[in-house]
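Handing you this structure, nothing more for now.
As you look at this complex, bear in mind that one protein chain is not there, while each of the others sits in place.
A, B and C are the chain letters, set down in written order, and residue numbers restart from 1 in every chain.
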Amino acid sequence: MKTILIFYFLIPPLPPSNVKANDYPNDAGGKIEIKWELSPMDSTIDCYIIFRQEKIKDKWSLPETLSILKRGTNYFLDSNCKDKIEYRYFIRAVKGEEFSDSEFSNVAISSGQWFHKKRTSVLILLIVITLFLFYFLKRAKKEELFIRKIPGLDAIDEAVGRSTEMGRPLLFILGLGTIAEIPTIAGLSILKRVAKKAGEYETDIIVPCFDPLVYVAASETVKEGFIEAGRPDLFKEGNVFFLSYDQFGYAAGVDGIMLRERPGAIFLQGYFYAESLILAETGNSIGAIQISGTTAVTQLPFFIAATDYTLIGEEMYAASAYLTREPLSLATIKGEDYVKILLIIIITLGLILETIASFTGKDIFHFLKNFFEVI
Amino acid sequence: MKKEVPLAITFISGFVLIVALFIPHEPFGSLQERFNDWYIIVSGFTLILGIDSLLLYHWRKIKRKEKEAPYSIALILSFIITLIWGIHSGIKYGSPFSPNSTFLRYFYTYIFVPLQATMFSLLAFFIASAAYRAFRARGLNATLLLISAGIVMLGRVPKGEDFAPYFIGITFILIAIVSFLEAIPRVNLYEKLIFYGISIISIILIFPIGYLLKIHLPSIADWIMNVPQLGAKRGLFIGISLGAIAMALRIILGIERTYLK
Amino acid sequence: MKEFFEKISRIDRRIIYVIVFISILIPLLIKKGFEFEPLPEVKNAYEFIENLPEGANCLISIDYDAASMPELQPLLEVMLIHLFRKNLKVIMMGHWPLGLPLGQIALEKIARELGKKYGEDYVFLGYRPGIAAVMLNMGKEIRMVFDVDYKGIPLDSLPLMRNVHNYNDIALLIGFEAGAVGDAWVQFAQARYGQKIILTSTAVVAPDLYPYFQAKQIVGLIGGLRGAADYENLVKKRGFAFSGMTAQTIVHIIIIIFIILGNIGYIALRRLR
Partner (left out) sequence: MIDIIFLWIAAGLTIAIFSFLYKDNPFYKLAEHIYVGSAASFWFLYLWYFDVEPKILGPFKELFKTYGFLKMWPHFGPTQWILFIPIFLSICMLLRFIPPVAWLSRWAIAFTVGMAAGLGVTGALQGFIIPQIQATILPLFEKDILTSFNNIIIVVATICTLFYFFFSKEHKGALGLFSKIGITFIMIAFGASFGYTIMARVSLLIGRIHFLIYEWLGSLF
């Protein structure tokens, strides 16, 4: 027994086999993936060491250690390659002092790809959506398009009016979104409408901003709104200002403005995080009419609870079309609706296929689900 | 010129970013990160504009000797002190954010963090007052909203299952009373029966549902989160994403240009 | 009668605030509370630490900042007490530069209380930028990342660090997570180097980390205040988290009582009208 044990410890472990190196797909180049079959004695070895050689002037360089991998590993991604250089790899199985090396892998060259194959479904869907939108854009010139009532948006004029009656300013809060986020831009287009109304009613509008770029854009927007209302003289530069780049500093500052300036109507339109309820509750406590809207799903419940009207998610995006009634914008809304029908059809088809797959156990029926598997 | 160039810039930067999603090859592969870096650089510089506007806003208040002027002085002073402190630490320790800098150790931990954390913690109060005020059984949807909120709330805390049956009992008794009172004045026999029915069913359901909550409360709460909540959220997400795409295309095509005119 | 219903349907918000405040204050003051069973993932973490040999090195990574302080800081303190009591060595570093002072304050406080010496029983390394790069290089040689500690003392001058070179010399890694760094620890330190990891996280992050525990990629998971309370129970040093959990239950119940009161008032008033 003892001799067998000693023997067992002294023999070198069997090496891994079938080492394959290939360019890593769908990347910008510089990566090679290496796969191998585990050593038959995988459970007893300590680790694998992976070596690489590169071809310089038709000669293979000295092996270079890439990484030490624990047993049971049969995959390695070498992300430190240079494109257009030939590499080959081998794997060493190590057990104590003993080791053995695998055969060399095939020669591999890394390269970048010009099309991301795993994103085919994204591309197809994008093309379909774009076609839908363009189709309705074309039709927009011919016919009147319908859009359903959105109560929160109808309330805007009323809120501005009531605030004016009370002799109080308006407060417009664009949230924490940066200008590189769509909800903020949707908020800006609502701001323009509110600013125009404010101009017509000769009411002040205060816009404290979180993001410096949003501040610049908001100040242009408000100015434009007043010009459209024909009252550029009423635009006060200082009323649109940058407040704070700190989430709760912003909340503290806005709360202060609410308590001291006593706005009659508060608009919360943009992207919000946890501060949403701090703002909405304080606004409620001063008795202002509040119209909120966000695409931040986690914050919507708080707006629903604390404000008078809430634009839920997509309703906020539809706002600019709804408010301007511009045929081209309305057309995109119609296109969107048809895409929704298309998606519902796809989902229904997928449900049928998956149900069949679950009963027959055949993988072929998973094709639709797999088609939407993306990275 | 004043209008066309910005429209072209918007079109190009938006379009190129979309195309880049499908091309892993450089220079497209890392375009999104590169644009993000540029964005950060631009917003770093724009912050100077922002701070200027903030200080100006308060400077005006001081000049006009408004009621709040002393606080505006405090704001400007704290801005200057913090800046000097940060720069001083930056010079002395290499960066104001190195672990042994006094800026991080004292300003950040004892002034900035308490302000942040306390402001954040106000939410606990606000969430209570908002729930009290808004969660009223105004109709079917509102009632479902408050019941699902109640179950998830109790399902998240230890010992919640000991209290849940009582609350659900009270809720059901309330429903029974309301529909009973609703039934009495009804003339239409059909409606009358429905309301009596709801009333009786609620009373019957109290014990089985109470028992169920006592035994399975955390898993019922999880179920609400993982099944109906998840489904509705998905619908919301898909809708929001479609809205975003339509909005983005409006921007790229120049239909939506609030920021420009 | 009508006045009463009007009152309960329109309670002043300040009364609600005061009651919420008191219902948290009292459990924290009297330090008594409801008993509850520890979660299995917390128990696992505790038992793993219990079974570590004396003198083993533990690496603590501070990957949170002030916003998550109430959830993670008390746990960090209890954890340090447990580690030091078992005479384990603590090496602290972090990936969130703004959170590091929090880690340092806790480390110095507990070390002072238990009479531990800097350099022998514990070391504070600090922060280096680059999350993945730091983790991978530490697998080769810690000195590639941290050649000196936070005060600038070379690692070789610190008795504790003399024999610590890479993950092989670290018996346990404990990550305090408020974001995605925990995933990176599993991906780089566990998957590549087989490092044993316990992750502790905020309640928000915990569901994302739970699959790692199920897949046995981490030896334990302590999530949110609940996890911290369980850990306090196990270490038999009940404190903040334990009384905090009781406060949680009470506040939740108070809120529900308020909702019910509001509804009784609302329904009654609608009837009376």
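Note that contacts are C-beta pairs under 8 Å (C-beta built on N, C-alpha and C of every residue); 3 or more make two chains touch, one makes a residue touch a chain.
Everything quoted here is computed from the prediction, not taken from an experiment.
Asks: Which chains here touch the chain that is missing from view?
Replies: Across all of the complex, the chain we cannot see touches A, B, C.
Asks: Please pick, from C:V90, C:A247 or C:I267, the residue that touches the omitted chain in the full complex.
Replies: C:A247
Asks: So one chain is hidden, and I want to know which residue out of B:P6, B:G169 or B:G210 touches that hidden chain in the complete assembly.
Replies: Of these options, the touching residue for the absent chain is B:P6.
Asks: If the hidden chain were put back, which residues of subunit B would touch it?
Replies: Residue positions of subunit B that touch the missing chain: 2, 5-7, 9-18, 20-21, 32, 34-35, 37-52, 54, 68, 71-72, 74-83, 86-87, 90, 95-97, 106-115, 117-125, 127, 131, 140-142, 144-153, 156-157, 223-245, 247-249, 251-252, 259-260.
Asks: At which residues does subunit C meet the chain that is not included here?
Replies: Residues of subunit C in touch with the missing chain: 14, 17, 20-21, 24-25, 28-29, 69-71, 73-74, 97, 202-204, 224-225, 240, 244, 247-248, 251-252, 255.
Asks: If the hidden chain were put back, which residues of subunit A would touch it?
Replies: 119, 121-122, 125-126, 145-148, 150, 178-182, 184-185, 213, 216-217, 220, 243-246, 248-249, 252-253, 255-256, 259-260, 297-298, 300-302, 304-305, 312-315, 318, 333-334, 336-337, 340, 343-344, 346-348, 350-351, 353-355, 357-359, 368-369, 372-374
By definition in this document, only the chains that are shown with their structure count from here on.
Asks: Across the interfaces A-B and A-C, which one involves more C-beta pairs in contact?
Replies: A-B
Asks: What is the chain whose Cα centroid lies farthest from the Cα centroid of subunit B?
Replies: Computed centres place C farthest from subunit B.
Asks: At least two other chains touched by the same residue of subunit B: list those residues.
Replies: In subunit B, 116, 120, 127, 129, 131, 133, 135 touch at least two other chains.
Asks: Scan subunit C for residues touching two or more other chains and write them down.
Replies: Residue numbers touching two or more other chains: 13.
Asks: Can you check the complex and tell me which residues of subunit B touch subunit A?
Replies: Listed in rising order, the residues of subunit B that touch subunit A are 18, 21-26, 29-30, 39, 42-43, 46-47, 49-51, 53-54, 56-57, 60, 68, 115-116, 119-120, 122-123, 126-127, 129-131, 133-135, 233, 236-240, 242-251, 255-256, 258-259, 261.
Asks: Per the contact definition, I'd like the list of subunit C residues that touch subunit A in the complex.
Replies: Within the complex, subunit C contacts subunit A at residues 13, 192-194.
Asks: Could you please specify the touching residues of subunit A with respect to subunit C in the complex?
Replies: Answer in residue numbers: 67-70, 285.
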